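Removed: one protein chain of the complex. Kept in place: all other protein chains.
Entry: chain A
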Amino acid sequence: MPGKLKVKIVAGRHLPVMDRASDLTDAFVEVKFGNTTFKTDVYLKSLNPQWNSEWFKFEVDDEDLQDEPLQITVLDHDTYSANDAIGKVYIDIDPLLYSEAATVISGWFPIYDTIHGIRGEINVVVKVDLFNDLNRFRQSSCGVKFFCTTSIPKCYRAVVIHGFVEELVVNEDPEYQWIDRIRTPRASNEARQRLISLMSGELQRKIGLKVLEMRGNAVVGYLQCFDLEGESGLVVRAIGTACTLDKLSSPATFLPACNSPSKEMKESPLVHPPSHGCRSTHNSPIHTATGSRLTQSFSVSVPTLIYTGMGSGSAGKEGGPFKALLRQQTQSALEQRGGSPHRFCRRREFPFLTLTAFPPGLLVHVGGVVSARSVKLLDRIHNPDEPETRDAWWAEIRQEIKSHAKALGCHAVVGYSESTSICEEVCILSASGTAAVLSPRFLQEGTVDGSLEQRVEENLPVGCGFCHIPYDELNMPFPAHLTHCYNCRKQKVPDVLFTTIDLPTDAVVIGKGCLIQARLCRLKKKAQAEANATAISNLLPFMEYEVHTQLMNKLKLKGMNALFGLRIQITVGENMLMGLASATGVYLAALPMPGGIQIAGKTPSDGSYEQHISHMQKKINDTIAKNKELYEINPPEVSEEIIGSPIPEPRQRSRLLRSQSESSDEVTELDLSHGKKDAFVLEIDDTDAMEDVHSLLTDVPPPSGFYSCNTEIMPGINNWTSEIQMFTSVRVVRLSSLNLTNQALNKNFNGLCENLLKSLYFKLRSMTPCCLCHVNFTVSLPEDELIQVTVTAVAITFDKNQALQTTKAHAEKSLQRASTDNEELLQFPLELCSDSVPSHAFPAAKEHPESASSNSGTPAAQRATSVDYSSFADRCSSWIELIKLKAQTIRRGSIKTTVTVEKASPMGDGNFRNRSAPPCAGSTVGVVKMTPLSFIPGAKITKYLGIINMFFIRETTSLREEGGVSGFLHTFIAEVFAMVRAHVAALGGNAVVSYIMKQCVFMENPSKNQAQCLINVSGDAVVFVRESDLEVMSTQQPAVNCQPTCTGEVTT
């Protein structure tokens, strides 16, 4: 008996009126876990019943504890007819299964009904007692911590990063079962919600098992998605990075952080390494893989591009070489696949990390973005209920990614993610990541493919090392212009760098960053099966190419040279494909200054045409100049001598990497480069090209006071104030079906995205100066002529005055870095072992009041120095002089702290003391913050309470009455937020970090007055403490357990 789950139903409030006669309700509650159900008494005639039930006890396997959700149903008692359901609450008890997280779940939960939405609230208390059980054939993985955060969570330290974990489970979709024809929509929705909850639990447990097997204790960057395949099933899949994490405050690595006996018991799975088994679970509706079978599947392999330094390729020569590329890149085949390898064996094959930010020293070099796509037909899955086929599909794609990385001279892929787009029976699987060279310090032997050449240079210069090319310059995988690094002048760097990761905290950036998007639509003929798949896969390479060109053009137009957080989404619809790429452009000091964009006309005979071209050229040049000013990009003028002689041009030939699975023996050798570098030539040979240039210029910069990026932090801003506003915005537009052309489509789509952004800026205008961070666009094509765009982001305010100051200081710091490589290096390992997570010297400080006081002293000192430096900057006119000055100061020894502290706190410091809001006085509902970022500005996360992973369905048959589609979805999203907040508050938390809305599937049928929506969200529940409060606490009583003021309900 490994666990006892205890549940108490306390009370309800704001219940709906269920009895029209009395305007009251006779409510009671059913508590269900697994196959056991308990009931409370009926509380007669009240909308605010006080059940105050006994403790309902469920004695269950820990395996079930992980898989099953606790299901609480509130009903209205009816003597004569069937009891009416008021609504349900599903509680994921996973956070109670590992120590350090929550010990009790207690609070008010919204009672949710899939037809009526939230109908009142219920107060529930849940506890779990876990018993130790050593001699079991392990199926559970209690104790493994899960984090959605794609970096090492604050207040933890990574001891070992074990590597990639993945799993998927498949089940029949209840909506497509025969029984769905006769049951009510409510029953069907609930069956679906419950099933997904169950599958998520099972998936998490299985991933946990893999982690235990790798001797890890946590999964970081856990990304779970579900694919609604329709007839062929419902897939829940997840990827993550297995790690061994160590709580920063705990004295030793292997000891549990807490000493109470009950917690130690919880920790036990970690102490006893498990042996893995393959017992299948009988009572679960999900089928585990038991063997391998032959599967026949239709598969189209799609060529992949690698985005790195292709900047100098001429876009105008599309006609020739690019077509050649396509010819042999698009290959479709009916593949007879062999048996897939055993599912457990392939784990370490893929040296992938889902992390986007890394402990200092881990990331050595970045090669560029690698991505792979594949078009599959879902109705050809032989055994739809078994996961093998999908496993094989993903394995194939991952293999491709791996080989791309290899070609870039990299042994690992970081910032890795996977996604799908499904339309009827066609499914596009996509994976992308950033090829990288990692330092083996943190990695387990198994993770890194030993056969690869590891070019790990131990004494790397900080701030530019990751830009240095990992590949052999004489045998480059694609055309790129290499130069000596503008920062250290020792290694080679490409002229442009694209990555999917966050900007490394130590990267030297000039000016600010900005959100860059490439948007694209392509019409496609409606087709069936293979023909459709072939058509799609024929279009994909064009789209990839065009998305890339757009990104490159826009990047140059911004006067920047690197993209971070690149995410390319290709969405498939009935009659079109949509591509949307978002990234954050920055100017990396290490990379060369980007050349301008030159326009060349094809027919130079016409005079007016010439004039037009030159007019355009002027406009482009003006835009570049304006952008440089706007984003404060003023790189120091560097003469050629300092940089060193230009590197001899590498071989002027390039190879676009192709997927290994292709059997074509034709060699692709494209010449994408043109004579002299520097300028990027756009040839205008037809109206299309003209349109493209025009569309380049239509992107308007955000209004003053606004910045936007899709990464965690905005490069160039580091003085965040504490006000944050997370939001989701959804738009659906109907295209007029008349004479749709690609051009018109593109224009519409562009307008849609631009208007959406404009609306956001307008709505948030009261927050300026502020930055929209982690702007995440998702496109879907729910119907023929409908385009749906969903945006989730967070607006964070910052202090404008200080911004000016720090950017100055920042620029100087970068210069100073360049000159003091060695000194920095000496300091580097120290920094690494003392505190691997930036800016969190604090947990330790809590234990030692003395060090706390000395710590809190630093920010002041740092501010003082940075002020000092900006005044230096004013006086120093020449760069060299500046370096000299810096070098002198460094020798005096005062600057070292400056660098560490400043780098350490991306959220700025000191500034919030006066600003922190008063703790929700007067309100009875505690404030729960939500943010897609991994941190909360102006606050320290003191505790992770567990993962939030929720799935909701809402349906209506009275769409008009609920305010039409907008009213319906607005309410639903607000309800989802409310339920997330309620769960976090019940866990004792006051924020959700790394929040993401992974799916928002909206379907409508206005003629029938119906609509349905599915939403899947996830994030990490945390406890945070304002830095201002922390200071008070540390001076008063160092041993205080940091509970937020608003959530006082947590007791053990």
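FYI, a contact is a pair of C-beta atoms (placed from the backbone, for glycine too) under 8 Å apart; a residue touches a chain by one contact, two chains touch by 3 or more; residues count from 1.
In the analysis below, contacts and distances are computed from a predicted model.
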Choices "RalBP1-associated Eps domain-containing protein 1-like", "tRNA pseudouridine synthase Pus10", "Fibp protein" or "Translocase of outer mitochondrial membrane 6" - which one is the UniProt name of the chain not shown: "Fibp protein"
Of A:Ser374, A:Ser403, A:Gln725 or A:Thr956, the residue in touch with the unshown chain: A:Gln725
Absent-chain contact - pick from A:Asp26, A:Asp62 or A:Glu121: A:Glu121
Contact partner of the left-out chain, one of A:Trp108, A:Tyr587 or A:Phe777: A:Trp108
Missing-chain contacts mapped onto chain A: 13-14, 108, 110, 118, 121, 703, 725-736, 748, 751-752, 755, 758-763, 765, 786, 788, 917, 920-925, 927-930, 963, 965-967, 969-971, 973-975, 977-978, 981-982, 1002, 1004
